[in-house]
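Handing you this structure, nothing more for now.
Apart from one protein chain that is not included, each protein chain of the complex appears where it belongs.
Order of writing sets the labels: A and B. Residues in every chain begin at 1.
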Amino acid sequence: MSKPSVGTKKRDFWWMCVVPLYLFTLAFILGPMIYMVAVSFATNNPSGYGFQWIFTLENYLRIQDPTYLQCFRQSFELAFSTTALTILIGYPYGYYMGRLSPKGKKLMMFLVMVPFWTSSLIRLYGWLILLQAKGVLNGLLQALGLIEDPIKMLYTYPAVLVGMVYALMPFMILAVYSSVEKMDWSLVEAARDLGASPVKAFWTVTFPLTLPGLLSGVILTFVPSMGLFFIADLLGGNKIVLVGSLIQDQLTRGSNWPFAAALAVLLMAMMTLMIVVYRKVTHVSELEGRL
Amino acid sequence: MQSGTVPVVLELLDICKSFGDNRVLNDFCLTVHEGEFVTLLGSSGCGKTTLMRIVAGLEPPTSGRVLLEGADMEGVGPEKRNINMVFQNYALFPHMNVFQNIAYGPKLKKLGKAEIAARVDEMLRLVQMQGFEKRMPSEMSGGQRQRIAIARALINNPRVLLLDEPLGALDLQLRRQMQHELKNLQKELGITFLYITHDQEEALNMSDRIVVMKDGRIEQEGSPAEIYDHPRTSFVARFVGSANVLQGTVKEISEEALLLETPFGCFPCSRDGMAAAVGESVTAAVRGENIAILAEATAPCHLTGVVKEKTFAGGMLRIVVKLGEETEMVISRQGINIEYAIGEQVALEWPACHCVPVDRGDGR
Partner (left out) sequence: MKRKAFKFGSLLLALVLLVAGLSACSGGETEEQMVLYTWEGMFPQEVLDGFTEETGIKIIYSNFDLNETMLEKLSAAKGGDYDLVIADDYIIEQAVAQGLVGELDKSILTNFQNINPLYQGQFFDPENKYTVPFGAGIPLIVYDPEAVDFEITGYSDLWDPRLEDSVAMIGNYRVVNGITLLSMGESMNTEDTAVLEAAGEKLLGLAPNIRMIQDDNTQNALLNGEASVAFLYTSQVTTALAENPDLKVVYPEEGLGFGIMGAFVPSAAPNAAAANKFLNYILEPENAAQCFNWLGYYCTIGAADELVNPALVVPDSVTSGEIVQNISADAEAVHNKNWIDFKAACGA
């Protein structure tokens, strides 16, 4: 009886590990997605309960209503604004973090990570306490004599933006940081030596080389910001209707699963399209391969 | 020696540099003339890279001044100095191809597209890398990157080119070849080179002047011949060309030479202008290739020892002779073997002119 060679044994073991993963992905990720796409073509029962497996396009046609389109538009607007702000604040933060001493880096990393130890919902409530009419910020401003009556900060678009940026900032920071950390600083010195001012050296050397980090940070921020509707609900007083809230609404109160599914499918399709275009335009794969 | 009419391009005056409590450079002074090939030679940690970075403007000195063509470089950033550096790891921009790398400096100066293209072309020809314009740094070998780094620095017509151990990462063959090429390049362009290496062979081959550094100070400065034949300290003697360093007491004095007494015999040493008295202790250095090994001594002044080791290395035979318990001498000569076996007693002799006094403490 011949013993199996080491090669095949290793391969069998590898198969054993990988097959469950595949099954999991198929059952819990691919499966539900296919179901959702199927449901989006079903017909809702007029009574409002349940749906029939009768093919229809009405769910998608219904989305053309200006109210729903406005909702999509607002969601994208918010996602763009959030991403832009996280870049403006997160890139410098991640950059400086990457240039600190090892001790400084550890400290900053700790500061970025600590909020994750609390649930994001609770942290959002923290913002409520800060921004309320009788909250900390208003109290401070009044105590300093800068304002008489409290400013109505909550339940506005800026409040929602603040909440979103706050929630997604760590992802941008970490993405940028990981790129900056790997940076070969002698390249910046070479640029300086060849005649570049510090600003020029940054834009021609540092920025292009940390771009992959920034770009992955953009994806990490943009994609979730389309879905974090609970932030908009909480800090926006349910006045800012995002696609996510719309879907939730249709699933529960509206009892229109097919329509909700159609909305979700459309959202997913648009996001995928945007990411594909984004990757092409920024040649991310090239940058990723090069370094 | 440089004539007084060759202009001084770089002057370093009492440069000191400390990192916290660590003193890296101590009152370093150096004058570099136009067109010279000056090498800073020393082992790691002696401060040579720090000095180069100070000259480039990447680090400020703790005290002291850097004068480039007479102008004080204090507060002047690296981008404003007409000095360029070739980094040890080449530091080629990975996101730019060869053309863009080389064109980086001229582009910053806002030169015209046609002019830039012409200049880049010229540089590539100079370093024999034509046709490589579209290549990415990651697609090239170490030697190729080396040349591009040099081209990138030279295109800006710097007054001084700084080279930080540029050949360290290359294999022996390539290194020897590049040494030739760099030297020829320097001669052809007439640009002042300030070169760093720890490889004494390299320094001896390429330089017009060698500055041997130790612990942030200059041990000795001079032409390769001077450094090699007339080392002034035992450190220089050992570092460059690995000489044997012996101590002896003065037995006899003549006009040109001294006879020094040791427990293992006596040996002659040139006076080199040194004042000496009988009974004084003198340290002397003699190179292994200048020592003769004999079975029977021919001169009254000779050393006796026992053959300990014979190895063939680098095309030469290296013989270790033991004198007494602690002292050993290394003799090198051509050939593959000597007629003396290990354990055999031999006599060592050399003429006085091949032995120089070192560590004289008189600053010479």
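The definition used in the following text is that contacts are C-beta pairs under 8 Å (C-beta built on N, C-alpha and C of every residue); 3 or more make two chains touch, one makes a residue touch a chain.
Predicted model, so just to flag it, every value in this text is computed and none were measured.
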item: Chains in view that touch the one left out, judged over the entire complex; value: A
item: Given A:Val112, A:Leu246 or A:Ala260, the one touching the chain that is not displayed; value: A:Leu246
item: Residue touching the undisplayed chain, where the options are A:Ala133, A:Ile147 or A:Val276; value: A:Ala133
item: Residue numbers in chain A that touch the chain omitted from display; value: 46-49, 65, 67-68, 70-71, 74, 132-134, 150, 152, 154-155, 157, 236-241, 246, 249, 252-255
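To be clear about the criterion, only the chains that are shown with their structure count from here on.
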item: Chain B-facing residues of chain A, complex; value: 184, 186-187, 189-198, 200-201, 204-205, 208-209, 287, 290-291
item: Of chain B, residues touching chain A in the complex; value: 56-58, 77-79, 83-85, 87, 89, 91, 93-95, 104-105, 108-109, 136, 138, 152-153, 156
